[in-house]
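The structure follows.
Heads up, one of the protein chains got dropped from this complex, but the rest are sitting where they should.
Each chain carries a letter (A and B) given by its place in the written order, and its residues are counted from 1.
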Amino acid sequence: MASSFNRSRWIVWTAFALVMVVAPKVFNSGLGLTVLSQMGIAIIACLSYNILFGQGGMLSFGHAVYTGLGSFLAIHALNAATHGGLPLPVALVPLAGGLAGLGFAVLFGYVTTRKAGTTFAMITLGLGELVFAMSLMVPEFFGGEGGVSGNRMVRDGLWGITFGPQVQVYYLIAIYTFVCVAAMYAFTRTPLGGMLNAVRDNPERVEFVGYDTQRVRYLAFIISGFFAGIAGGLAALNFEIVTAEVVGAARSGGYLLFTFLGGATFFFGPILGAVLMVLALVLFSEFTQAWLLYLGLIFLLMVMFAPGGIASLIMMNVRVAMFGRLRELLLSYLGLAATTALMFAGGTSIIEMVYHLQLNQSEGPVFAYLGMNLDVSKPVHWLLAALLLAVGAGLFEWVRRGFVHHWGLIQAAIEADIRRREAA
Amino acid sequence: MEFFVISMLNGLSYGLLLFMLSSGLTLIFSMMGVLNFAHASFYMLGAYVGFTIASFTGFWWALVLAPLVVGALGALFERYCLRRVHKFGHVAELLLTFGLAYVVLELVQLVWGRIALEFKPPESLSGPLFTLINRTGDGLSMMMGAAPKELCRSADAAIRVVCSPFPATRGFMMLVALVMLFSVWLLLTRTRIGLVIQAALTHPHMVEALGHNVPRVFMLVFGAGTALAGLAGVIGGSIFLTEPAMAATVGPIIFVVVVVGGMGSLSGAFLASVLIGVLQTFAIAFDYSLATLAGQLGLSLSQGLRDNTYINMTLSQVAPILPFLLLVLMLIFRPRGLLGTREG
Partner (left out) sequence: MTSALELKGLRKNFGKTEIIRGIDLTVQKGERIGLIGPNGAGKSTLFNLISGRLHPTSGEVRLNGRRIDGLKPYEINRLGLSRSFQITNIFPKLSVFENLRCSVLWSLGYKYSFWRFLANLHDANDRAEQLMGMIRLGAKRNALAMNLTYAEQRALEIGITIGGGADVILLDEPTAGMSHSETARFTELIKEVTVGKTLLTVEHDMGVVFGLADKIAVVVYGEVLAFDTPEAVRANARVQEAYLGSSVADAQVGGP
């Protein structure tokens, strides 16, 4: 039993490494490499956020402080290495970011972790605003309006590696990503990691088994800050410029949003969330101006109906599949997908038409969307879209009820099965 | 002297606006344990909805109707969304309101656009409420309304006259805030529904066991809290600025107010609002830095120090971070806030 468990572990980690090695060969366009590089960075950032959120139960609204300050220190270190003679190889610059994240977490974390729950969230929010406001006041460190730029290219690099081409940067990021993911996973399996989960579940009881809850939180905060700083340092190398928005509230909000969306209760959830984050920011934003609205709505629906995120949805279905009952649900899933597509087509058409009215008046009343030509001046188009939305919603509700009923039956059967196995 | 008085009054009016916002937040938090991250979004909605209503019916009707609309929206949100998440705990509730903030911002931009709106206070409120005239030799005197130009100028070079007007809009802000808060206090302490709310604040299960419809009370309180925010929005939006960023600017400050005042304490929120309002108003007005202080004390600084950014930072430049600085200091020295009870 143990050896098969270990074997599956080896398979997963090897597959993960393989995917990272092979991906740039598959997505070898400029855009592809950029997206992959950003995904690596985002994975480290979101996993570091989840140390606080999913593992520690600490809702932080100011995580960008640590990734951002890591970025700033890294770019200064890069400049010091390039011009000032600091003997720091470019490949190790992200570690400087990590040290910055660690240092600031030590400094701010003491005050931040004094309280828990909602107050903790407010403290992180206030600190985030404080750092962001300061970024506009201290141009030496934050570079003022234009930010701080750097140059990562090495003239006589080892083995000819100059970090000029994006693909070389990608592989550097990939190495850091693999190591950091492994390290953060290992952390969950240590005494501190275990007690962190205990603190999340029942902070009071932890005190009565001999642990100082605040100390556990503080240490976790510092470790999270370290990895956040590394992500920031990699970003500094990747973009070769760091501006004040990297410590801003929007970025902190993004980490929270996507880590939650990916799923905070499973280790791989934030990885999913990070991938989604980069896809949304880089690609979805090109398709529609309403992407942030859709994101917000999806987030709201997730909080209400699937608080464990996409990872939990996947795992629930994996469990059903393991009991051999997934096939029965296929038809329901198809129905849900089809009706969602109907609602999506109708709803987004309306929203796109409104945006067109708001922003693109000068281009005339007609625009292309989803292969159709929508005319904002024709009431018929509006009515049709609304009708599509309404019909889709009605059908969705009908399919959903059937699905929920069926799902409930399957869950009950699975649970009875488990009980039987336990009693045996 | 007149500068001090006017600035004090300005600070007080801003603080009262902050209190209108943070009192709704505190009420909702005390009652339901939910920290409404989207509270500033309802403030913004109040401004925008008020603008739209005002364009049809004028300002005064907007002042009455917009808060009702916003309160209704808040109540609907509580009924259909927040209530569903209640069983997942406070973190989930906070996350839900966080998501709502995003959605409201995007919807506002969708409907009203991304540039600032021209939402103006009514003509009857234009001009100063009163003017303070400081005349060398005669001292300080006050005059209702605007002071005519002749009084503010002095032909004689030896006599200096300074006229400091206090805007009627600010006075109106203070009036509305005080009236609103007084009515809320009356409602809570003198009416039956107020007593039920007070009881549900600390013992919701007991109140439910006594037969009161506690979920409906929650919905009413949430609606009332957001209506207060909407009212503040109509006033703040017309007197200050109505733009999509207004929620993000004032949002963090009211959270600072709530934490500094002590989570769940209305009187603490009042104290903290006034403190921060006055602090910020005064700070923005001061162009003094450590360098100017050194100059006044007669100290001469070295060249290096004279060019240093921190030494040359004026108080007005530092003003934006003052609330957050206060937050950090409060958390270091007195984590439970000014008047907060120890958090469990």
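Note that contacts are C-beta pairs under 8 Å (C-beta built on N, C-alpha and C of every residue); 3 or more make two chains touch, one makes a residue touch a chain.
Predicted model, so just to flag it, every value in this text is computed and none were measured.
Asks: Considering the complete complex, which visible chains touch the unshown chain?
Replies: Per the touch rule above, the missing chain touches A.
Asks: Decide which residue listed in A:A17, A:M153 or A:L219 touches the omitted chain of the complex.
Replies: Considering the complete complex, A:L219 is the one touching the chain left out.
Asks: Pick from A:V154, A:M195 or A:A385: which residue touches the chain that isn't shown?
Replies: Hidden-chain contact among the options goes to A:M195.
Asks: Considering the whole complex, which of A:E207, A:E328 or A:D417 touches the chain not shown?
Replies: Checking the options A:E207, A:E328 or A:D417, the one contacting the hidden chain is A:E207.
Asks: For chain A, enumerate the residues touching the unshown chain of the complex.
Replies: Interface residues of chain A facing the absent chain: 186-187, 189-195, 197-198, 200-202, 204-213, 215-216, 219, 223, 422.
Following the convention adopted for this analysis, only the chains that are shown with their structure count from here on.
Asks: Determine the centre-to-centre distance between chain A and chain B, using the mean Cα coordinates as centres, and give it in whole Å.
Replies: 33
Asks: Over in the complex, which chain A residues touch chain B? Could you list them?
Replies: 57, 59, 111, 114-115, 117-119, 121-123, 125-127, 129-130, 133-134, 137-140, 249, 253, 256-257, 260, 290, 292-293, 295-297, 299-300, 303-304, 307, 351, 354-355, 358-359
Asks: Name, in rising order, each residue of chain B that touches chain A in their complex.
Replies: Interface residues on the chain B side: 29, 35, 81, 84-85, 88, 90-92, 94-96, 98-100, 102-103, 106-107, 110-111, 113-114, 248, 252, 255-256, 258-259, 263, 309-310, 313, 317-318, 320-321, 323-325, 327-328, 331-332, 335, 343.
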